[in-house]
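A single protein chain has been removed from this complex, and every other one stays in its place.
The block that comes next holds subunit A.
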Amino acid sequence: VEWSGECLRSCRREVQIKVEEKEDETEESSSEEEEEVEDKLPRRESLRPKRKRTRDVINEDDPEPEPEDEETRKAREKERRRRLKRGAEAKKFVSENEGALGKGKGKRWFAFKMMMAKKWAKFLRDFENFKAACVPWENKIKAIESQFGSSVASYFLFLRWMYGVNMVLFILTFSLIMLPEYLWGLPYGSLPRKTVPRAEEASAANFGVLYDFNGLAQYSVLFYGYYDNKRTIGWMNFRLPLSYFLVGIMCIGYSFLVVLKAMTKNIGDDGGGDDNTFNFSWKVFTSWDYLIGNPETADNKFNSITMNFKEAITEEKAAQVEENVHLIRFLRFLANFFVFLTLGGSGYLIFWAVKRSQEFAQQDPDTLGWWEKNEMNMVMSLLGMFCPTLFDLFAELEDYHPLIALKWLLGRIFALLLGNLYVFILALMDEINNKIEEEKLVKANITLWEANMIKAYNASFSENSTGPPFFVHPADVPRGPCWETMVGQEFVRLTVSDVLTTYVTILIGDFLRACFVRFCNYCWCWDLEYGYPSYTEFDISGNVLALIFNQGMIWMGSFFAPSLPGINILRLHTSMYFQCWAVMCCNVPEARVFKASRSNNFYLGMLLLILFLSTMPVLYMIVSLPPSFDCGPFSGKNRMFEVIGETLEHDFPSWMAKILRQLSNPGLVIAVILVMVLAIYYLNATAKGQKAANLDLKKKMKMLQLLVASNKYPESPEKVHFALLFKSNAICERPENKH
C-alpha cells in the first residue's frame, strides 16, 4: 500500500502538471476566440492577466520562423492530442482510485470492495475444500491403490462414479414421482389398483411374498401399477402422469450425457496411436506405478517389470521363427467354435428357464419349492459365473499374447451377458403379449360382472327405494393383469438375486477359500498358498462387466419400477464396503500386472453400448404397446406418450399447441433429419482432415529435427539430402517459415 501510495502520489503530480498544461491549452484556445470576438464588440476590461502568446508575437530579433510545412504541423497536432489523451486518462485514474489513495469520497466504498473480494476468495476456497471433502471413500480407494496398484483401484473408481450417476437418477425418480404420489395421491385402499386383491389379502404381509415383491410391496409406490391416472393431484395441481413420463425420458437423456462426457474426457489422454514406436522407452519411464505403497505389491511390481523386460528382450533378439501357421489357425477356429457352442447353449438354457417360469406362474404358488420360484434368476447368475471360466479354458487353445487374449475374453463375456439379456427380454415380451391378450378377456368380463352386481344389488333393495349407494370394496373388484408392474417386478427380482449371488460368491469363493488356505496350510500335503488353490486374485474385468450389465438392467427397469434406482443405490453402497473389505482381506495382488489405462475408455464404450441397447426395448414398449386399462398413470390412454399431447392441449395456450403441431409435420422432421446427417458427415470429414494434418505436422517436425541435427555435422551427406527434401516441401514456401 505504501509503495502504491508513492506511485500514486507521483502520478498525481504528473496529473497536476498535465492538467495545468491542458488548462493552458484551453486558455489559449479560448483567448484565441476572444480575440476574434474583440474585434466585433467593445473591449471589456478583463481581470485575467494578459499573457502574450509567444507563438504569434513576431520580433525582429527572433530568427525567421521556419515555414510551417505539413509534417511539423501534423506532428504538433499529434503531440497535442496525445497530451490531451494522457491528461484525460490520468484524471480518470485518479477519480477511480480515489478510494485507494485513502482520500476523497471513494475511500469507504473501496475498502468495502476490498473486504468483499477477500471474503469471496476465502468462500471459494472453503467451498473447494468442502467439495473435495465430500467425495466419499477417498481413503479406502487410496488404501486399495497402494496395495493393489492402479488397475484394481480403477474398478472402485468406476463403482464410485456409477454411484454418483445412480444418485442423480434416484433423486429424480424419488422427488418427482414417488414423493408426490405418496404425499398427495390417494392413499392405500382407496382404489382397486391400490389395494391387494381379496384373494391375496391373507398372505400379503408374509416375508416370502414380500421378498418376491408381491403382496403389499406390489401395491405400493415402488411399482408402476400403483399410480393413479388423474391428470393433477394435490393442492399444487401436480401433473403426475406428465411428470412420470418426462422423468423417464430425462433419466435416459441424463445417462447418455454423463457417459458421453466421461468418454470425451478420456479421449484426449490417448495421444495418438504410436503404439510401437516407443515400446522400450515407455517400459523404462512409465512402468513404475508411483501409487504403490505396500512392500508386497512393490515386490510383485519389480518382478513383473523384470519379466516384462526379459520378454521384450527375447522378442527383440529372437528371429521370426516360422511357426506352424496352419495348426495355430485350426486351433483358434476350434476355440471359437466351442465358444459359439457355449453361447448358443446358454441362450437356449435361459429361454427354457423363462418358459418354465411361465408354467410355474400358472400353478399354485404353494406347491413350488424355492428353486422353482427362483429358477430363472439362478440360471442367469450361474451362467454368468461359470461361462467365463469355460472361455478361459478355451483360450488356452488359442495361444495369443496375454493382452490380446484378455481382449478376446472380455469380448466373449460381453457377448454372453448381452445374449442372456436379450433372450430374457424376448421371453419377457412373450409374456407381455400374453398378458395383453388376457387383458382383453378381463375387460369383457368386468363389464359383465359389473352388470351382474348392479342387478343383484338393485334386486336386494327392490322393497326399500332408499338404500346405501352402490359400493364395492376395492379389494373385491376383479383386476386386469398389469403387464407393466410385471415387467418392473421381473427386473427388481433379477437385480436382487444378482446382488445375493455376487455376495455369496465373494463369501464362498474368496473368503472361505482364503480361510481354508490360511488355516489348513499347516496340515496339508502341499503348500496351499503357492500351489493350488492359493488366494484368489481380484477379477477386474469380470467385476466391471457385472457392474455394467446390472446398470443396463436398472436402465431398462426403472421406467416400470421407479424404486429401482433407490434399490441400486443401496446395493452400490453396500457393495463398496463389502468388496473393499473382501479385496483387502482375501485377495492378493495380481502376479502379472496389466496396464489399466486404455481399458477405461473400453469400459465406458461398453457402458454406452449397453445404455443404448437397454433403452431401445423401453422406448419400443412406450411407443407401441397399449398401457393397461386399470393400472398406472397412463391407464385409459391408447399409448403412453399421449400424455404429452394432452398436456399441450390443456395446459398450454392454444397458439403454442398449433405451433408444435406444425413442427411435428413429417416434412419438417425429414428436413431436420437430413440436416443432422449432413452435419455429422461434415464434422466427420473435418475430424479426419485434422487428424491427417496432425500426422503431417508430426512428420515435418521429425524432418526438421533431423535437418537441425545434420547441421551440426556440416560434412554429412545427409544434410544435403534432407535440405532438398525439406525444400521440396510446401512448408518452406510459407512466408512465416522462410527463416
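The criterion applied here is as follows: a contact is a pair of C-beta atoms (placed from the backbone, for glycine too) under 8 Å apart; a residue touches a chain by one contact, two chains touch by 3 or more; residues count from 1.
The working rule: contacts and distances are computed from a predicted model.
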item: UniProt protein name of the chain not shown, from "Myotubularin-related protein 9", "LSM complex subunit LSM4", "Small ribosomal subunit protein uS7m" or "CIB3 protein"; value: "CIB3 protein"
item: Contact residue for the chain not shown (choose from A:W109, A:Y182, A:W288 or A:F386); value: A:W288
item: Touching the absent chain when the full complex is considered, from A:A132, A:A459 or A:C523; value: A:A132
item: Chain not shown: contacting residue from A:F112, A:Y182, A:F280 or A:W581; value: A:F280
item: Residues in subunit A touching the chain absent from view; value: 125-126, 128-129, 132-133, 141-142, 145-146, 150, 269-272, 274, 277-295, 297-298, 302, 305-306, 309-310, 313, 316-317, 595-598, 702, 705-706, 708-709, 712
